[in-house]
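What follows is a structure written as structure tokens; I'll ask about it next.
Every protein chain but one is kept in place in this view of the complex.
Lettered A, B and C in written order, each chain numbered from 1.
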Amino acid sequence: MTSLEKYLRELRSSGRKALVPYFVAGVTPDWITYIEAAAHAGADAIEIGIPFSDPMMDGVVIQEAALRALDAGTNLDSISADLSALTASVPLIAMTYYNIFHHYGVERAAGKLQSSGITGAIVPDLPLEEGAEWFAACATHDVASILLVAPSTPNDRVARITSATQGFCYASARMAVTGRSSDGGEGGRVVERIRQTSDIPAYIGIGITSPSQAHDASMAGDGVIVGSVLVQAVLDGASASEIELMVRQFRLAID
Amino acid sequence: MTSLEKYLRELRSSGRKALVPYFVAGVTPDWITYIEAAAHAGADAIEIGIPFSDPMMDGVVIQEAALRALDAGTNLDSISADLSALTASVPLIAMTYYNIFHHYGVERAAGKLQSSGITGAIVPDLPLEEGAEWFAACATHDVASILLVAPSTPNDRVARITSATQGFCYASARMAVTGRSSDGGEGGRVVERIRQTSDIPAYIGIGITSPSQAHDASMAGDGVIVGSVLVQAVLDGASASEIELMVRQFRLAID
Amino acid sequence: MTENEFMSAPNELGHFGSFGGRFVPEALMPACLELETAFVEAWADPTFTAQYQRVLREFAGRPTPVTPLRRLSAQLGIELYAKREDLAHTGSHKINNVIGQTLLTKRMGKRRVIAETGAGQHGVATATACAQMGLECTVYMGEIDTERQALNVFRMELLGATVVPVTSGSRTLKDAVNEAMREWVTCVEDTHYCLGSVMGPHPFPWMVREMQSIIGHEAAAQLNDLGVTTPDVVVACVGGGSNAAGVFAGFANTTARLVGVEAAGGSAVGKGSPGVLHGMRSLLMQDEFGQIEEAYSISAGLDYPGIGPEHAYLADIGRAHYFAISDEEVIGALEVLSLTEGIIPALETAHAVAWILKEVGREIPLGSKVLLNLSGRGDKDVAQVREMLRGQG
Partner (left out) sequence: MTENEFMSAPNELGHFGSFGGRFVPEALMPACLELETAFVEAWADPTFTAQYQRVLREFAGRPTPVTPLRRLSAQLGIELYAKREDLAHTGSHKINNVIGQTLLTKRMGKRRVIAETGAGQHGVATATACAQMGLECTVYMGEIDTERQALNVFRMELLGATVVPVTSGSRTLKDAVNEAMREWVTCVEDTHYCLGSVMGPHPFPWMVREMQSIIGHEAAAQLNDLGVTTPDVVVACVGGGSNAAGVFAGFANTTARLVGVEAAGGSAVGKGSPGVLHGMRSLLMQDEFGQIEEAYSISAGLDYPGIGPEHAYLADIGRAHYFAISDEEVIGALEVLSLTEGIIPALETAHAVAWILKEVGREIPLGSKVLLNLSGRGDKDVAQVREMLRGQG
């Protein structure tokens, strides 16, 4: 069991719902301050988006942030360098598209994550069937490979995914890319189907944009992932303390 | 034998080469004065172009004149009316395209020519094969139907054309539409071929633009037809006396 | 080349009834006679017709299919089929005629071709065939049309043709024909005039019809394969009338009703009277003194004040019927065919479509089997249609 999973299982045992905010690395020169702020506000783990030119699973908000980060010259090496200045001690999870790791070299990339203090990775365009190499590299470097289950995933696949995912299982709340949201989504039903196959912690994400949505999701799952709404605030020029306030509101809603 | 042919044969017998200037009817309000002027200057017959919208055998100069005449409302009736004011006594020959007569009604059209004092007609797009109706109407009204022979006409056709043409036979000096000219053309050879089949007077036309060309042509044929160069002068605003001067130069050249 | 009761050869003067003939300057008469002889010989020569058919197959994409227009049929309550000349190389039926005439040009030992064009379809087709066969090519095009259809001018130039803007008269198609005839006089020796429709002096109306009759003969066989022995109605648009003549030729001696659809602004049958122009006696739009009127149509290819003499004859004897469609009706028809069948027709063709849409339940009884000759594709017209729809909306 990876360190991340151990940590998150203990968190669940303690009765605490996990809050996982998401930020795009490099979106501003001082993006690290958002990570610090979120940690301060009670985040249990933080997703760090590594920008990719073609973010197929992301909506306009995260696309825009990724573009800004890329324009600023962000890459795996620069992110690693930036992270060395991080003081908060919170589990970090990388989120990006497979080509970033593939091109960097999977072994080298997993090592880089580890040396940067990142203990988990979400690669939405890398399905179970194609992941063997990456999963092996992650295993070597104590990086949890976190897989997603979608509302459309049939039951037999859910079982295979939950038996392979590490850290937690990402329950996609809706058939959509990041950032879209109006209703509560189907996260609860996805979590139920995950639980029928495994006792891995199940976190709900995709389209959770308000504290009340987060509250509902936390009733169903073991944790919630909150991305676009924070990234939008960053794009709009929010200060680190404003971000801290936002994260704190989500914290309150799920406690 | 039509009156026109009788007249032209007598002219030839008298040893005089025929000069046949061409003008577009209606090109100016006082176009009749050009006819008078040409008659004064020694024209033996005058071709009167009845303007047609699509003058397939005419070059740019005569096209332009026809267009002006049409814009001014010229038609067979108006021409006839204008001609009633003519004082000069010179044979008149209509030159136009078949649709003008066809649409007017061939019988009615030939009658109109006759009543206008016109005794010959050249219809370049009406070949031997299609002319029966028109030729018959002309015969009724003592209008000579004048046919053309082209450099390309084969000998057997020349024979058929010369046996049908009345008044004179029009020897086309070149394979071209009216108005074009640089060399002397092939008029002489065409006349020779006409003479091998008939003793009808043979006049050379198409592209005769200078007195010296007219002189050469008159050496070969029994007469010359001069069109575009006069029409151009009219378009350029020449006065009747200027036209008279021009025609006189042609007269001198062929005498 | 079977002997038909209807649409057989004209008489030796090129007459279809009282229409047709050869009203050309004497200078062109030998060329017309030479052409007639050459055509008659070639058309009877299996080597020539095989070559013609081979080039059409290998180069031009024949046979073009007959497409059952199933969705539109269901909507209209008829059985509608389209003969797809839009799929022929260069985008319309024009190529059939042009390939026949350029092959004939080579057979006659001439090295050069001239042609007239309106919108440029026939010009592009001629330039295309000349490029393929290595013939020199000059195309006469009204100056106004060269401006309106600048891209087609460029297309012809890419294909190696010289495009000469005609500045006389109305500077459109009618004048381009005049000019091509004038020029032909000067170069008949080594140059063939490749006329673009079933018009002009004999043998053109007959020859072009024969060279287009492959449309009708193919369609008849293809309909038969689709279970339609004889269609009830055969419909084609009519400018000069070559696509109509071509498709009619396959059905002239059946019970099929033959319908030609003219543009209201170029309706020689509807508004014309007998007259002589461009070497033929036919129906023409003309004023009280026999001056030829300007045609006006939304579709450049129907923008002609006359009609081929054989059509005048077929109208006269009642074997074919001609109707006119106004510009306003055309755009809607183009939209309907595009939307329901995935085929954007040429504006010319859209006249025939419009007539069908309008006449189902009237001239076309419900349940009829109808063959539409889809004479060309609309790509050339899309910019124009866009402007017009913008103007409306």
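Definition applied: a contact is a pair of C-beta atoms (placed from the backbone, for glycine too) under 8 Å apart; a residue touches a chain by one contact, two chains touch by 3 or more.
Quick caveat, the model's predicted, so the values are computed rather than measured.
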{"item": "Interface partners of the hidden chain - shown chains only, full complex considered", "value": "A, C"}
{"item": "Contacting the left-out chain in the complete assembly, out of C:Arg22, C:Arg84 or C:His311", "value": "C:Arg84"}
{"item": "Per the touch definition above, residue among A:Tyr7, A:Tyr98, A:Phe135 or A:Phe250 touching the missing chain", "value": "A:Tyr98"}
{"item": "Full-complex contact with the absent chain, from A:Thr2, A:Thr119 or A:Ser172", "value": "A:Ser172"}
{"item": "Which residue of A:Leu19, A:Leu76, A:Ala94 or A:Ile208 touches the chain not shown here", "value": "A:Leu76"}
{"item": "For subunit A, residues in touch with the removed chain", "value": "52-60, 63, 67, 70, 75-76, 97-104, 124-127, 129-130, 147-154, 157, 161, 172, 175-177, 180"}
{"item": "Touch list for subunit C against the chain that is not drawn", "value": "57-59, 61, 64-68, 71, 84, 86-89, 91, 127-132, 134, 151, 154-155, 158-160, 334-335, 338-344, 379-380, 382-383, 385-386"}
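Quick note on the criterion: only the chains that are shown with their structure count from here on.
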{"item": "Chain contact graph, described as a line, ring, star, complete graph or other shape", "value": "other"}
{"item": "Distance-maximising chain from subunit C - centres being C-alpha averages", "value": "A"}
{"item": "Whole-Å gap between the CA centroids of subunit A and subunit B", "value": "97"}
{"item": "Rounded Å distance, subunit B centre to subunit C centre (Cα mean)", "value": "37"}
{"item": "Interface hub residues of subunit B, defined as touching at least two other chains", "value": "none"}
{"item": "Touching two or more other chains - residues of subunit C", "value": "none"}
